[in-house]
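Here it is: the structure, laid out below.
Moving on, here comes chain A:
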Amino acid sequence: MPDNLGTSPDDVQFRFRDDEVVDHAAVTVDAFLDQSNAAAVRIEPGDDARELLPHLERIKLVEVNFPGFMDGRGYSSARVLREAGYEGEIRAVGEVLIDQLAIMRRCGFDAFAPVNTLDEADAERAFNLWNEVYQKTTDGRAPIWQKRHG
Partner candidate 1 sequence: MKILTGNDLLTGLVTWWDGQGWSPHVDDAVDVGDEAETILAREEAARRVNASYAIEASLDENGKVRPAHIKDRVRALGPTVRPDLTLKPAEPEALNWVI
Partner candidate 2 sequence: MYRYDQYDQEMVDTRVAEFRDQTRRRLEGKITEDQFKPLRLQNGLYLQLHAYMLRVAVPYGTLNGTQMHALADIADKYDRGYGHFTTRQNIQYNWIKLEEAPDLLADLAKVEMHAIQTSGNCIRNISSDQYAGAAADELVDPRPYAELLRQWSSFHPEFLHLPRKFKICVIASDNDRAAMRLHDIGIQIVKNEAGEIGCAFYVGGGMGRTPMVAPLIREFVPLDQLITYSEACLRVYNRYGRRDNKYKARIKILVHEMGKDEYARQVEEEFAHLLEQGIEPPLAELERIKPYFADPAFKIGLTEKADRSDDKFARWVDSNCMPHKAPGYVAVTISLKPVGGIPGDASTAQMHAMADLAKEYSFDECRVTHAQNIVLPHVEIGRLNELYGKLVQADLATANIDQIGDIIACPGLDYCSLANARSIPVAQKISQRFEQNGKGEMLGQLKLKISGCINACGHHHAGHIGILGVDKKGTENYQLLLGGSEAEDTSLAKITGPGFDEAGIVDAVEKAADVYLAQREDGERFLDTYRRIGMDPFKEALYA
């Protein structure tokens, strides 16, 4: 596997951040752990996101790859990073589909680079569909139980 991979800023179709887009390529988790200057890393489904936790302060971009949309390990990876306080970009790349957008947002993804460009109107609807949520995650939304009990 090449050391340099990842998406370029041009591939990003949706982004929910105001800071500047990191535009150097992401490296694999192994390569990242070996080289002390990389600031962008790419997590594959089999990688353990917890290995990155000691280095969060130098990471600006984490790409989480979804080679197939049915493999849900990337959702846990993103949440683990957010729960540890990571505030940089988490970009979903690969097979990112309309019907995954809302739940990816809930797990901490704030940028999306789908291999196949998504219909803007359908995506817009998907991002805004759910007014309420049952669970607490790190996305800052108040779960229903919190609204019920003030």
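Selection criteria: all candidates are chains of the complex that A comes from, given by their letters.
Basically, a residue touches a chain if its C-beta (ideal position, glycine included) is under 8 Å from a C-beta of that chain, and two chains touch if they have at least 3 such contacts; residues count from 1.
Just so you know, these numbers come straight off a predicted model, no measurement behind them.
With reference to the defined contact criterion, which of 1 or 2 touches chain A in this complex?
2
Where on chain A does candidate 2 make contact in their complex?
Touch residues, chain A against candidate 2: 45, 48, 69-73, 75-76, 79, 83, 97-99, 102-104, 106-107, 119, 122, 125, 129-138, 143-145, 147-149.
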